[in-house]
Structures are given as structure tokens and as C-alpha cells.
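Read the structure below first, then the notes.
Every protein chain but one is kept in place in this view of the complex.
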Amino acid sequence: MAIATAPGRTFDEPVTDHVSRIRALWTVIKRKPLGMVSAGLIIILVLTAIFANVLAPYDPLAAQPEIRLAPPSWAHPFGTDDIGRDVLSRVIYGSRISLWVGLLAVGIGTCVGMIVGLVSGYWEGRLDLMLQRVMDALMTIPGLILALAIVSVLRPSTTNAMLAIAMVIIPGNSRVVRGAVLSAKQNRFVEAAQAIGCRDYRIIASHILPNVTAPILILASIWLGNAILIEASLSFLGVGTQPPTPSWGLMLSSTGRAFMEQAPWLAFFPGLAISLAVFGFNLFGDTLRDAWDPKLRRQG
Amino acid sequence: MYTYVARRLALSIPVLILSSLIVFGLMRVMPGDALTALMGESGNVSPKELEKLRRDLGLDLPYYKQYLIWAWQMLSLSPGDSIFTNEPISVALKKSIPVTVELAVLAMILGLVIAVPIGVISATRQDKPSDYAGRVAAITGLSLPDFWLGTLVITFAAIWFRWIPPLGYASLWTDPWTNLQQFLLPAAVLGFRLSAATMRMTRSTLLEVLREDYVRTAWAKGLGERIIIYKHALKNALIPVITLVGGQFGTLLAGTVIVETIFALPGMGRLTVEAILFRDYPIVQTNVMLVAVTLVTLNLLVDLTYAWLDPRIRYQ
Partner (left out) sequence: MPTRDPRPLPSRSRATRREFLKRAGWTTAALTPLLAGSSPRRAFAQTASPYPDWMPPSPNPPKRGKLLTRASAWDPPVLDPRLTNSVGLSQFATLTSNRLVRYPYSDEAANTTDLTLKGDLAESWQGSPDFRVWTFKLRKGVKWHNVAPLNGRELVAADVKYCYEQYAKEGVQSFTFQEIEGIETPDKYTVRIHLKTPNTMFPQNLAEPVSIIFAREVLEEDGDLKKRLIGTGPYMIKENTRKVRVVLVRNPDYFDQGRPYIDEYHILSTPDAATRLAAFRSGQSDIHFVASLSDAANLKKTTPAAVIQEYKTVQTVFGLALAQDKPPFIDVRVRRAISMAIDRQRQVDTIYGGHGILGWGIPYFYFQDKMPTAAQLGPYWQYKPAEAKKLLTEAGHPNGFETTLFYYEYFPEMSSQVQVVQQDLKKNLNIEIKISKLDYTTFYGRYADGKWDGMAWGFKTGYATGLDEQTYQYMHSKSTKNYWRFADPVIDELVTKLRRTPDRAEQRALTKKVFEREHDQVTRMWMPYDSGFLVWQPFLRNTGSLALRRNDGYGASTLARLWIDK
């Protein structure tokens, strides 16, 4: 996907002041109800993950086969699964796995992508050409296939699924960062700083990075949702997280589908959790974009 | 213009070479190999027989030689045989490509048909209820795993309507009616996700364009809303959308994997995934290269179109 860089030179120095950025975000959130919803969802997710051991009424791994496939009840609000484990507890702990998978995959993918993009965009030249070709090459392999291949190499496990997803994220991220860096370099301030003889790292830190963080965070937010979905697909193909891990993707794709008709709650609740989490992250990404994208901020 | 084309073409070649190296490398690094999988059904093949088979298939050669042999096969357009079935890959591809292409194209069409109107409505009635409804629907589409939607669809079609798409793939040319029945549901499932991303893109680019000066001028001139949107705004807004759709093609191909499995369609996605799980190197490598070439070509075309439409890009 080619991204054209903004033509011409501008004096529109993007917002570099962190405080005003957060304030911009807060304004948008307050004004747009969807923004509040998304922020709320994310906060709930994070809190659930952190306080899972307090919130979960049962041990998510404690099997009680005698009460397997029990429908939702007061004792087990989300019912029990195929070996009698409490689904509510598993969904709660699942938030940890999903957040963990998401954060690690997106974290690694974003950081590496950012570094590659920065190096590529700032210094350009032959290094840029080479790096971008490698990134392009990675992007020609469809994401799920690449992830599947990497997990097959590394052997199926939660960690390896994360690494595979990170690899899928890196090329796209690096391109966006590169684009943002190139655009930032157009800025007169950068030209001036270079003319003065400022060190590269200072220029990067003060002028380039702030310009880059916005698109990165927006992308990261959306990729957090995608990472959860890819992990679920890998589990469907049989190479994702391993039992008995209470990952939403595994719950949905294995027991959820297997017992879909007899015990629909096995799929409904993890599915709902995935949907809400992805929904929240995507919407939040939208909100961030609404708040920080300079082009959209010019609201009439 | 021509230097731009030439430059982009020249850059595509190393990309393809790198792709081939990546996929070749990945397949070789995977534990277990095709032969163990092939012989695994029985388990009592003597090591001598295994060695002979390995030699016959050329798997005992040093990696770089295997790579060169395969690269030559790719360039001369004769992909060799599958390890598992001994069937020529070209035959397998001839059968599976039309399936995936048809699925992808139908999904794209359905996706666009849903997405663009909703995107337009969303943008023109920004922040009103219809905007919210549209955005929520779109994001829901992005949040549901493919396999889950597909399973739901096929299960409840059977329970409620006692009907599922006819199994046993029928080609579009020999039996168009059956074929369309078979592809409608899977294309809809895939298209649903695609439409979500496209709708949001349509909305955001249209929003941007609607604030442009020339649109304001048109408003001021008193032109009707419809003319403004369709004649002026949409055309420009659609450029990035086309870019997005081109980019989505890769995601689409990945999505076909799951949908093809659930709806029992013998397409490339399913072929590739099973080949990875079976360690059938030739199929995986060939398929991935085919997709790579397609994507690179598509990107090239999109870039060229973009450059042609927006002269500023050409002169970078």
C-alpha cells in the first residue's frame, strides 16, 4: 500500500506538547460518546486483567467434570465448560492472555517497526532502499500465512504466537513510521535544526518522534484488536495457544465450536469478550485519530 | 512518468527475490519434514527407503542448490510436483486459483457495495445517529473472527432453513447457478470484514475532502448536495479507498483460508495452509510466490494509477 507523503513544505509544526496532546484527546473523548465508550471498554479490560485473581470466583484451571456443560446459573454466571471449569473465571483470566498477547505482539512489532521506519526514513539512501525492500517482501506474504509459518517453525505456544504476530505487524508499521518521518523532515524546523548542526538524535527526539507517535499509537490501538483476532485464527487452525490456557481465541475456536449447539455459552462469552476488546481498541484508535490527526483537527 | 515506472519495476524485483528467500527459508527451518508426514500414516518405512525417497525428491541436496532449482522452476513457469500427492503443482493451481479468485472478487464487490454507501451516509451525516449506526456496524464487522461468523452462518442456515450451499465445488463456467449458490455465503462472510475497513476509510477520506476549499466553493455556488458528493468529493475520496482495497487484497487472501475450510471450497488458501501443516514445501513456496507476484503487481498498478492521477507524486 503506497502512502504518498505530503507535498510541499509547511510551517504547520505538529503538536509537540504532551500536555496539549492529552488535552486534545480528553476533549474529543468528552465530546464524542463513542470515544468515551471505547475508553471505558479499554479501562475495564485492563482492570480485569490486572485484578483477575481477585475478580475470578474460581480457579480457571480447576476441572470439575461432574458439572460439565452446565448452563449459566447463580453459581456459574457464564456456565461451565467441557470439563466443568467456570467460564466466567476463564474469561476473566483470558483478558490477561489477550492483553498479554496483544501488548507483547504489538509492543515488539511497534518498537521494531518504529526503529526500522525511523532509520529508513531519517537517513534514507541505500539503507532505506534495502530495508524497505525487506519490509515489502514480508508484506507480500499474507499475514495469517506468515504467522502460521512462523508458529510452525517455532512450535505452537502462546509466546510463539505473539512473536509471529509481531512479525506480521512490523512491515506495515515501519512503512507508516517512515512516511511520518519523511513528512516530518519536510518541516522547516528540521531543516533549520540540521543547518545549525544539531545532533541527529536531538533532531529525532525533539522534532521527528513527536510527529511519529501519533500514527504509531493509532495503529497500535487497531493492531491490538487484530492481534487478538489473529491469535484466535491460529487457534482455529490448531497452532495457537495450547490447552489448558484460558485464551479467548482457544475457547472460541475449539470448545466453543465443538459444543456450539449443546452449550452455546461456551462460545458466546469468549466471543463477546473478543468482540468487545477488539471493538474497544478499534474505536479507541478512531478516537485517537480524531483527536490527533492534524488534517482532521481543522473542524469547521 | 516513464522513469517512475521503470524505477518502480526495478524495485519490485529484489522484493520478489527477498520474498522467495523468506518463504524458502521458513519452510526449511520448520521442524519435521514432508517425508515424515507422508510416511507417517504408517510408520514402518525403513530408514533406507526414507533415504531413497529423499534423494528422489531432491531433499538431500544442500539448501542453496534446492533454492536454485526451485527458483529456476518458478522462472520457467514449471513448478514441479507436490511431495505429498506427486501431482504436478500446476494442475493443483489451475484448479484452486479460480476458486480463490472468484471468492476474493465476489467478497470485494459485496464489500464495496455495502461499504461505500454506508461510508457516504456516515460522512455526510457525521455525528448523527446514522453515523454512529454505520460506524458501530463497521467495527462489529472488524471485531468478529471469520471462523466464528462462518460457523454461525452455516449452522443456522441448516437449522433454520434446512439449506446450506451445495457441497462439491461447481465451476462458474459449467454450472453458474450452483456456483453462485456456493459462493454467496462465504463471499458475504469475507466481504463483511472487508466492508468494515473500507467503510471507515471511505468515511474518513470523504470527511477530509468535504472540508476542502473546492467543495466549500461548490456549496457556496449553491450546487445540490448530491452533485457535490458524487461529482466532486467522492471521486477524490475514492483514491485512498482504492489504495486500501488494493492493500486489503492480502488480508483477503488470508481470510479465504478459513472460509474455504468451513464452506468446503477447494481454493488456494486451504491448499496453502494444509501444505504448511503437511510440510509440502513445493506447494507452499509456489503458492506464496504466486501471491507475492500478484500483490506486487497489484501494488504497482495502484501506485501507477495514483501517480497518474496525482502528478505531484511522480516528481518525487
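The letters A and B name the chains in turn, as written, and every chain counts its residues from 1.
What we mean here is this: contacts are C-beta pairs under 8 Å (C-beta built on N, C-alpha and C of every residue); 3 or more make two chains touch, one makes a residue touch a chain.
Here the structure is a predicted model, which is why all the values come from computation and not from measurement.
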* **Full-complex contact with the absent chain, from A:Arg96, A:Arg257 or A:Arg289** => A:Arg257
* Which residue of A:Ala49, A:Leu237, A:Leu252 or A:Ile274 touches the chain not shown here -> A:Leu237
* Structure fact -> The one residue from B:Trp70, B:Phe183, B:Phe249 or B:Phe278 touching the chain left out of view is B:Phe278
* Asked: Given the full complex, what residues of chain A touch the hidden partner chain?
  -> 61-63, 65-71, 73-76, 82-84, 155-157, 237-239, 242-244, 254-255, 257-264
* Provide the residue numbers of chain B that touch the chain removed from this figure. => 32, 36-45, 49, 84-87, 92, 95, 151, 154-159, 162-164, 166-169, 261-264, 266, 270-271, 277-279
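By our rule, only the chains that are shown with their structure count from here on.
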* To do: Write out the stretch or stretches of chain B touching chain A in their complex.
  => 11, 14-19, 21-23, 26-27, 29-31, 127, 132, 135-136, 139-140, 142-148, 151, 155, 200, 204, 207-208, 211, 243-244, 246-247, 250-251, 253-255, 257-258, 272-273, 276-277, 284, 288, 291-292, 295-296, 299, 302-303, 306, 310, 312-313, 316
* Structure fact -> Within the complex, chain B is touched by chain A residues 1-2, 4-5, 7, 32-34, 129, 133-134, 136-145, 148-150, 152-153, 155, 225, 229, 232-233, 236-238, 249, 252-253, 256-257, 260-261, 267, 271, 274-276, 278-279, 282-283, 286, 289, 295-296, 298-300
